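Got a structure for you, written out below as structure tokens; questions coming shortly.
Heads up, one of the protein chains got dropped from this complex, but the rest are sitting where they should.
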Amino acid sequence: MKRGIAGSMESNDALITVKESDKLSVTVKSIVYDFFHEQIEKVIYDTLAERGIGNVEVICEDKGALDYTIKARLLTALDRMEG
Amino acid sequence: MPGNNPAMLQNSDVFDCDAVIYDLEDAVSVTEKDAARTLVAQFLSAMKKQPPMEIVVRINGLDTEYWEKDLEAVVSDKIDSIMLPKAQVRYLKQLDEALSEIERKKGMKKHVAVLPIIELAASVMEIDDIVKAPRVNGVLLGAEDLSSDLEVARTKKGNEILYPRMKLAYACAAYKIDSIDTPFTDTNDNEGLADDCAFAANLGFTSKAAIHPNQVPVINSVFVPTAKNIEWALRVEEATRINAEKGLGVFSLDGKMVDKPVMERARKILVKARKYNLIQEDKQ
Partner (left out) sequence: MKNALNRYVPEGYVPFESASAYKNKERKLIAPKKTSEGYETLGSISDMFDRLQIKDGMTLSFHHHLRNGDFVLNMVCEEIKRRGLKNMKLAPSSVFPGNAILAELIENENVTKLYTDYVNGPVADAICAGKLKELCEMHTHGGRPMAIESGALHIDVAVLGVPAVDKKGNGSGFSGQSACGSLGYAVSDLTYADKVVFVTDNIVDRIDNPQLDGKYVDYVLKVPAIGDPSGIVSGTTKITKDPVGLKIARNAAQLLDEIGLIKDGMSMQTGAGGTSLAVAYYVRNRMLEKGVKGSFASGGITGYFTDMLEEGLLDELYDVQCFDLKAVQSIGRNAAHHAMSGSKYANPFDDNVVDKLDFVILGATEIDLDFNVNVTTDSHGKIMGGSGGHSDTAHGAKVTVITTNLVKSRMPIIKEHVTTVTTPGEDVDVLVTERGIAINPRRTDLLEKLRNSRLPICTIEELLETAYGITGRPEKPAVTDVPVGVVVYRDGTVIDTIYKTK
């Protein structure tokens, strides 16, 4: 199974893992979950849509990353999965 | 600023500096080149307001496999300059062509400038041509790599880099571009940093690179005009205006002759002082 990981568990970063899958699933764990989980999920779905990716499993472990960091980590993880 | 560090990127615009260099080269490990490039690109594209400083991205050298991808990712209207490590004339030509291609392809309004780093003995010998190369509007001295190229020890006093420092300062002054002195690497020695700044300023450098944001106030304290100089420059400005009305291009102030080079020096001080908001103007 192809997968890609990018980012880190440092403060203000996020560790994002993507795995090949036959359906779309997004899991978000975050230190600011109660305040920003909708926004984090939106960034992830928007980025996948931008890339035209429908079916993939995304796991985001967030340490207070801003939107552009989450997007960048997701893009890098996807690039790494594609190899 | 290390390009792969989100915590540092997000506060990179709060320090009172002229430019921030986002680094994709030495501060990023080879396994994270892709991540850093994407992070810097996303960071820049998310920037809503015009930041209070210039934006420079240091790409990987043209002798690596990364530089083209670096440029592709980060060149946009958001950046002011590309910093080129291990700069040589042939690389500068190649970089200019690549930038022109990207600017055309992306339909950019901006013409991205280039800041070469002089960090090879070969580059020192080419300085005269480097300052004339297309897009070059400033040059940075990189003493760490330069001294290892020379196989000499790097010292705080810096005698080993006296020649390239002088050569660079003159070449930049001749072509009216920024000369940026090499960073002072001991982040715990502010006194040493201040001495090093003063020395570089006396050689004619217009600015100095910081390797830590905590160095910025010390560097500014040397390169930013003093209150005394600003006061003098304001008086020259006022006297120039009054004398110009009388049709006098040369006049005397405090018993000293003021001619065009003096007026020019005063003008430059005031440009800097106004840029840093150093002139008290009553906001009633």
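Labels A and B are assigned to the chains in the order they are written; within every chain, residues are numbered from 1.
Heads up, the rule we're going with is that contacts are C-beta pairs under 8 Å (C-beta built on N, C-alpha and C of every residue); 3 or more make two chains touch, one makes a residue touch a chain.
Note that this is a predicted model, so its numbers are computed, not measured.
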Visible chains in contact with the missing one: A, B
Contact residue for the chain not shown (choose from A:16, A:48 or A:66): A:66
Touch criterion as defined above, residue of B:134, B:192 or B:217 at the omitted chain: B:217
Contact set of chain A toward the excluded chain (per top definition): 11-12, 31-32, 34-39, 63-67
Residues of chain B in contact with the chain not shown: 10-11, 14-15, 48-49, 212-214, 217, 277-278, 280-284
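By definition in this document, only the chains that are shown with their structure count from here on.
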Sites on chain A touched by chain B in the complex: 6-7, 10-13, 65-69, 71-73, 75-76, 79-80
Parts of chain B lying in touch with chain A, wherever the complex brings them together: 5-7, 9-10, 34-35, 38-39, 41-43, 45-46
